[in-house]
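Dropping a structure here in structure tokens format, bear with me for questions.
With one protein chain withheld, the remaining protein chains of the complex are depicted in position.
== subunit A ==
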Amino acid sequence: SIDMLMSSEKEVDPDVIPEDSSLLTLRIRKKALERREETIIVDRACRQETLTYEMESHATGKRPDDPTDLIEEGELLLTLNIFYPVIFQKHKDHKPYQTVLVLGSQKLTELRDSISCVSDLQIGGEFSSQPDQAPEHISKDLYKSAFFYFEGIFYNDKRYPECRDLSRTIIEWSESHDRGYENLQSAKMEDYVFNDLSLKIGFPYLYCHQGNCEHIIIITDIRLIHHDDCLDRNLYPLLVKKHWLCTRKCFVCKMYTARWVTNRDSLAPEDPCFFCDVCFRMLHYDAEGNKLGEFLAYPYVDPGIFN
């Protein structure tokens, strides 16, 4: 029985490493702990760590209110890593990614809807003359096409009439000359669920939207659903890990996240320069709302907006 393996004393504190341990692991750990105690002033979880832990574990054990949403036994759970499209120098060794859990019986379109990318929120257009009329349309609404590429097949999102087949260009290109790619095919994203696909674990696939925003997708794990997992179908695809990106703050107040970016601004010290809404208006427009100085202003969406 288990009691044979556990300690006999009840008051053992798991935080304290026993003095005379015969285990090498503990001796090493003790030294590391002692070193930490000497060097760290306050030893508690920073907010990134809390966030990571919370995200990993917030959904464990959840059960749905509606029994029809309960996930059945035998359902597959895939873990996907979706990498961010930006390439910064500091990300050379570890490219930031988000981790999403997805059910085998979910459609590809559900995954597509759950991927939050900052380029979806961009607002196109130059609005220095009419800052109050920055339109509400974000790029996500305007350019709805997207595709996934798995194992030689492009799955295009064809739910809306304005979605175009972005993969057609690629297929035509590969067929035009004998470039050594086997025939690439095109299919509709909404017709397929993950169980239909044959996938390789660890192999990079592609998700492309907005015409040129590309994300690499890697599947890291496939397993059967477990009693301790979240069994509410509505919560999937579930985000369990997200990379924390620092938001750019306004140049003036250094407090609020930047909402505007200006180019060729005679009033700004650098090009491009970021402003929060309040500082932007205060600097560039007078009390009547007339434009002061010469500049081009664009609404800015910071990548850290999903923090």
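The working rule: a residue touches a chain if its C-beta (ideal position, glycine included) is under 8 Å from a C-beta of that chain, and two chains touch if they have at least 3 such contacts; residues count from 1.
In this section, contacts and distances are computed from a predicted model.
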UniProt name of the unshown chain, from "Response regulatory domain-containing protein", "SNPC1 protein", "non-specific serine/threonine protein kinase" or "GPI-anchor transamidase"?
"SNPC1 protein"
Please pick, from A:Glu38, A:Asp65 or A:Asp228, the residue that touches the omitted chain in the full complex.
A:Asp228
Candidates A:Leu26, A:Cys253 or A:Leu267 - the one touching the absent chain:
A:Leu26
Of A:Gly152, A:Gly202 or A:Gly289, the one touching the omitted chain in the full complex:
A:Gly202
Sites on subunit A contacted by the missing partner chain, in the whole complex:
2, 4-7, 14-18, 21-30, 33, 43, 45, 49, 52-53, 56-57, 60-61, 81, 93-95, 201-202, 218, 220-224, 226-228
